[in-house]
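One protein chain omitted, others in place.
As written, the chain order gives the labels A, B and C, with residue 1 at the start of each chain.
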Amino acid sequence: MKETPSQSGDTGSSFLEEVIQATPGDPRLEMCIQCGTCAGSCPSGADMDHTPRAIFAMIRADMREEVFQSNTPWFCISCYYCTVRCPQEVHITDLMYTLKSMALRKGYARNTAWADFSKTFNEYVFNYGKAFELGLATRFTMRHASLRDIPGLAQMGMGMMARQRMSLIPQKINGLESLQKVLTRAEEIEEESR
Amino acid sequence: MAAESETKQPQERIGVYVCHCGSNIAGTVDVAEVARWAGEELKDDGVVVSRDYKFMCSSLGQEMIQKDIVEQGLTRVVVAACSPHLHEATFRNACARAGMNPYLCELVSIREQCSWVHTDKAKATEKSKAILAGGVLRVARDTPLEPMRVPIHPDVLVVGGGVTGIQAALELANGGKHVYLVEKDSTLGGHMAQLDKTFPTLDCSACILTPRMVSAGNHPNITLLTWSEVTGVSGYVGNFTITIRKKARFVREDLCNGCGVCTEKCPKKVVDDGFEAGLGYRKAVYTAFPQAVPKYPVIDVENCTYFIKGTCKACEKFCPTGAIDFNQEDEILTVPVGNIILATGYQTFDARRIPQYGYGRLANVFTSMEFERLSNAAGPTGGKVTLRDGKTTPKTVGIIHCVGSRDKKYNEYCSAICCMQSLKFAHVVKERTGAQVYEFYIDMRTPGKSYDEFYLRNLEEGVLFVRGRVAEVTDVARLPGEEGKLIIQAEDSLIGKQRRIPVDMVILSTGLEPRDDAKEVAKLFGISCSADGWYIERHVKLEPISTMTEGVFIAGCVVGPKDIPASVAQGSAVAARVYQYIQQGEISLEPYRATINAEECSGCRICNDLCPFNAISYHEEEQVSEVNPALCQGCGTCVSACPAGAITGWGFSDEQILAQIEGLMAVRS
Amino acid sequence: MSDPLDGKTFEPVIIGFTCNWCSYRAADMAGMARMKYPPNIRLVRVMCSGRLDPTFIFKAFASGADGVMVTGCHPGDCHYIEQNYKLMRRFILMQRTLEQMGIEPGRLKLTWASAAEGAKFSEEVTNMVEEVRRLGPLNWPSAETMDEWMAKEPSIETEERP
Partner (left out) sequence: MRKYLFYPGCSLERNASAYYDSVMALREPLGIEFEEIEDWNCCGATEYTSLHRLGSFALQGRNLALAAKQVAGGNNVLAAPCSACYLNLSKAEHYLRGDEHLAAQVNEALATGGLSYRPGTIDVRHMLDILLNDIGLEEIRAKVVKPLTGLRVAAYYGCFVIRPDYEHRFSSPEYPTVLEDLLEVLGAEVVEYPAKAHCCSGHMPSISAPSAYELIRRLIAMAVEKKAHTIVTLCPMCQLNLDAYQADMNRFFGTKYRMPILYFTQLIGLAFGKAPEELGFGKELVDARPALKKIGVKMVHPAEETGGTAPAAPKPRKKEEGLPMPKMPAKHQNEEVS
């Protein structure tokens, strides 16, 4: 099984251990040498309030509060540059995902545009089995986009529709019921295993 | 329990000694219990004394054993401690000093193979008992052996004409020993000859190296074979036969006076990927550099117009001594030597493997070796530090550490010299151009005499240090001031912010790695490589220049990345070791050999084909096979293959091994 | 010797044969690096894996081993040039023989480990211990059957002829 700090004689930070355990595969977080390649490679690194490297240091220092409040994982665009460049092959992108779900579960980042976008998207996935751009766009934009943006976005939306690139009604998959059962059970298992 | 082995030996008096090794063993194994158990449970197997002691290898520990041998009349000794590769000799010598045949002493490992790899004390203790029992049953079947003495041929082979090889060769030659110095390049000097300055003293590399090259070149005790490669190795320590291929130079060394007219007149100019690291040009007939040793040029067949088109011969026309010989052929030499020193060095990491640093794509990204040539007074720009255009002086320079090192995708180890070489580059750039210099590092590693002082000196000179591994080098301008520049993007991890630093020139401090042919060479000489590809020392700390193969030694960067002082030190060390062997005149080898009992040999000749050393010959008249002990290396393959069981493998006989297995299985919860 | 299965989980005992130059050093390396592996293996050192006599393996099983692990230098890296190839040929025959005697192939394993591969060594040991644990205790055929096979053993060697 994956090596946890207590076994590897690392700092023994229980937070570090939790993050590793909550990530699929072996994320190798305990191997981070703090070189900063991830932070240097990150396209949105400039917008993060802590660089990924700093976040990892904070995890080792058990700074839960600061980590969960940080926008860092939410600004991860999943470009995987950090993951492929990391000299220690730490699964950085996967770890950012872990931090997002942990933060939400612990009641952080609620009602932020970042989290809400994902959640809105996921609700459509859960309720229809498919993504629904228009609904996503409208529901989400209405709630978060600044007035200045809306005309532009609306215009874009119209353009999309003019080219039949947006459907007006969401489609449902036939096996929706079974899908929902599956997803619900998955969440339960996740909880139990925690 | 008692051994029910068919070949029960006459009762021996066996002494058992269990080592604590401080807490190394005692921490995980109940050593007192193991000793107690052996004393009681192994009585019937001949154990008459069983003790445990804090450090068996200490003089007190050894004396304890010797005392028992004398006073208790022990005929066999088993020590349960560390790996035989560490202390077998120690304890066998101790026994010998007490008048016992050393080969009647067995060392079984309960440290490397038990206490260090297990955590459950009860189980580790049980396993230790089993290991010990195996040793006791085995030792009872040991037979007294005499080490084999073989004469040492006084000549030495040194492979590799870099600074390490030169050092080793000179030490031996000055001591009056004859050395064959084989270098596959056309000149001595290796990488050091390419360098401009050497850290931290900044003395000119060539100035300190070339005198050594010259003395090696014309030393009466050194047979210098450049442009040559070892193609065959046979024999064993003290007695190797080396086959060397002396490649055709197409220039007769007996006639050439090194005037250089041929090079001057040669019309063919090619990029010099060798000495000039691809940054300069050379002719098709060339000497690597002016101070090359020997001075004789070589003709590069791939590029020589005559060899391609069959015409030209300009060199031949103008050579004043008629030394050009287009019909020259490779020469094959065979020489006898007693010892072999491998100093074949390293190669630099190919920066093209990291595309995000842009080497090969972005003109003004240079490798460390390119910069050495660029800054070298004898280099393509005469020491002028310029951009790839050969004219423009850079105003800002970024130096990137750890290129190809400390990275799981390339080389995981630290290349040891990069921090210091980078600091050297920074100093040289500032000195020659006054440019602003940025150093991008992960950790600053300066562990050497006046190394850290040199780091401070760079700080003093105004070099700017950014702690962060560079993410990418790009020519994609994004912000004002970036146009036409190379932008180095990295996190400045000390302020936790992403930075984009526009520079004119980037120097990649490329790491060191084993040569592409390292594995083949290792195989040729019968030694082994680590996972990284560096050659493995007999003992990392105590035998840094010996290998597992008697008579084959390693020194310099072939063992792992090193700076010049360390390489030179190893060159001298390895010479001292070899000198010692030569002075002894002969060397004693473990008597692990096979012999065939003529009475039992059926003459089936199965063993004959099995021996890779041709040590087994067949006597037509007697119709039996016989082993030549001088050639036998003791692998024992023939022993286990003999259908008649007529072959004995001394030191590892069937009886010994079967008994050991029985012992190992005797303890089980 | 007590019954291996008196209540507690079955702890197999495995005899490991190592060559002096590569795999024994791999074991040393594992030790120096303090890599942990189960204590169920007990090692015998021979100079070369080519020294491995089928008798040793039969002896190990006969003395109660639940598994046998044969290790040596990687093919091509043999300290004695090519002797581990000789072992390979022999190994296949030994495996076949054991199968004919009704011994699961999983109980006899061949692995290569260079002097540098301590990690690989401990990994291989861990895996084998688990596999043999799954297989359970070895029920070895009667001593007679074994003697028969021991008697037949030389015929294996005739295969050595190139």
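Everything that follows uses one rule, which is that a contact is a pair of C-beta atoms (placed from the backbone, for glycine too) under 8 Å apart; a residue touches a chain by one contact, two chains touch by 3 or more.
Just so you know, these numbers come straight off a predicted model, no measurement behind them.
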Among the chains presented, those that the missing one touches: A, B
Selected residue (touches chain absent from view) among B:A363, B:I495 or B:A630: B:A363
Residue numbers in subunit B that touch the chain omitted from display: 271, 273, 278-281, 352, 354-356, 359-361, 363, 367, 370, 374, 380-381, 386-391, 474-476, 478, 483
Contact footprint on subunit A, counting only the chain that is left out: 22-25, 43-44, 47, 73-81, 83-84, 93, 96-98, 100-101, 104, 113-114, 117-119, 121-122, 124-125, 129-131, 133, 136, 140-141, 145, 149, 152-153, 155-156, 159-160, 162-167, 171, 173-175, 178-179, 181-187, 189-190, 193
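In this section, only the chains that are shown with their structure count from here on.
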Interchain centroid distance [CA atoms averaged], subunit A/subunit C, Å: 49
Subunit B and subunit C, separation of their C-alpha mean positions in angstrom: 31
Footprint of subunit B on subunit C - complex, ascending: 1-2, 4, 11, 13, 15, 21-22, 24-25, 27-28, 30-32, 34-39, 42-48, 50-56, 59-60, 63-65, 73, 76-77, 79-83, 86-87, 90, 114-117, 122, 154, 157-158, 160-162
Of all residues in subunit B, those that touch subunit A in their complex: 356, 402, 406-409, 442, 467-472, 489-493, 496-498
Subunit A residues touching subunit B - in the complex, by the definition given at the top: 33-42, 45-46, 50-51, 53-54, 81, 85, 87-89
